[in-house]
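Only one protein chain is missing from this complex, and each of the others stays in its spot.
Entry: chain A
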Amino acid sequence: MRFPILLTSVLSAVLLASSPSTAQAPAGGGKVFRYAYRVDPASLDPHALAETFTLSWLGQVYEPLVGRGKNLELVPALATKWEQPEPNVWRFHLRTGVKFADGSPFTADDVVFSLQRVKKDGSDMAYTVASVTEIKKVDDFTVDLVMAKPNPILPVQTTSTYIMSKAWAEKNGATAPASVKAKVENFASNNANGTGPFKIESRQAGVRTILVPNKEWWGEKETNVDQVVFTPIQADTTRVAALLSGEVDMIYPVPQQDAARIDGTGTYQVLKGAELRTMFLNMDQKRDELLNSDVKGKNPFKDRRVRQAIYQAIDVNAIRDRVMGGTSRVAGTMIAPGINGYDAKLDTRIPYDADAAKKLLADAGYPNGFSFGMDCSNDRYVNDERICQAIVGMLARVGLKVTLNAQTRTKFFEKVLARDTSFAMLGWQPLSYDAHSTLQDTMNTPVDKVGTYNVGNYSNHAIDKLTMEIETEIDPAKRSALIAEAMTLDKDDFGHIPVHQAGLAWGVKKGVSVVLRSDDSLELKWVKLD
């Protein structure tokens, strides 16, 4: 839909001179925190859909064994301690005295049940425990996860794998994950019973959800909120208006063009950070003849010089300043800071140089450039279409005639995942916050379950081999070195061209304190109101 974009631009123009009205008093007694996000969680079933926002939102109600702290570091949640008694066994020591929202006690049986549920057909979270072959209850508060081969990052992979109550799921016929494939509704899609810091008091899907603190929660109470009202507000303009009219205390995401205005009010402020998702460009390096190109009988992208020419022809700083309003963070590598395996030494770029690009193209035999098509989404990533338009313009300056095909996400992903593309922009945020996912899903030679999002079919068997080693290397220092080695290979090869991490922006009323975590997850347990 194009009109929300129109709406936003109209709003920015129309509302520039606006001043906020006084806030409305919260209804009822106690401290109420009202916030709005772009969409509603897709389902309340914690194993139904591996989508960043849905999992982040459910993390207020459900908990994993090992959680994430304010800087994404691993912190104890339902497990107080975890260790590897043998290389291929992870042992979790569970917290005692924990209760689910319905009052039933939490034990190892719930963990075994939940992880088995995650592995069932129809679960979208199965990948988080794919390496686990056996789930063993040692005693009431100890669980062993056994793997065929060592998996050093299992705790990292499972920070969004939430634990449900066995008794509750059995009572309500929700022992299998909600799945559209099953063609039936599932009790767990519309009801929740977790151990988390908040519980759902009432919910109208797509309209409003009211949460209250879980009085039985085991953790130390940091928030002073008595009630939370969550509303999805889809249109950017309306979300901003809801904040400025005082109807909500916090909104995210804030459209980039409205950030300065919200900051300028004095009553509201914008918190900024950088996403964990890295945007990058894929070039088809498999076909013998490039699709939709005037070059016949060969594929120019197979030539490293051509890939370097494209890299050097794109001015990422200009994209940051002109397209992203200065909010993006230029990327020199395929993973963002905050992702396990990030190496600042690799996060450097060879400079933008259009003349060097032209020379490289001439050396490769294309002194007059050539033509090809570019695929891009227009409603998936921040400013996606505008970034692609800028890139098309920059490539034109070195003689590359690029035809842009920007379309809605359903059409875009259908096309690029079918490999019907020669040049495409994608973004990747490892759900495990670990570099292994970036390597495996976006850089490995596509085969079976790996390389799904490597839509240019870049293939480097050294990287494939390193990725396999990284998967089982237990020693953290060695593992980091292997990750750096693999990333360097892709970088030197220009296998992919990293662009940037987009900016995160949350609009918050003064007097409301929240923690902006770089995974864009609002943790209600850290919200404080004056």
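Just so it is clear, a contact is a pair of C-beta atoms (placed from the backbone, for glycine too) under 8 Å apart; a residue touches a chain by one contact, two chains touch by 3 or more; residues count from 1.
We take it that contacts and distances are computed from a predicted model.
Novice: Which listed name, "ABC transporter permease", "Aspartate carbamoyltransferase", "Aspartyl/glutamyl-tRNA(Asn/Gln) amidotransferase subunit B" or "Carrier domain-containing protein", is the one UniProt assigns to the chain that has been left out?
Specialist: Hidden chain identified via UniProt as "ABC transporter permease".
Novice: Of A:E63, A:D441, A:E473 or A:D519, which sits in contact with the chain we cannot see?
Specialist: Checking the options A:E63, A:D441, A:E473 or A:D519, the one contacting the hidden chain is A:D441.
Novice: Among A:L58, A:V111 or A:A178, which one is in touch with the chain left out?
Specialist: A:A178
Novice: Thinking of the whole complex, not just what is shown, which of A:Q60, A:N151, A:N186 or A:N383 touches the missing chain?
Specialist: A:N186
Novice: Who touches the missing chain here, A:T107, A:N214, A:T231 or A:T278?
Specialist: A:T231
Novice: Can you list where chain A touches the absent chain?
Specialist: On the side of chain A, residues 1, 3-4, 6-7, 10-11, 14-15, 18-22, 24, 36, 39, 42-43, 45, 48-51, 124-125, 127-128, 178-181, 183-186, 189-190, 204-208, 231-235, 237-238, 241-242, 244-247, 379, 407-414, 417, 428, 431, 437, 441, 446, 448-450, 452-453 touch the unshown chain.
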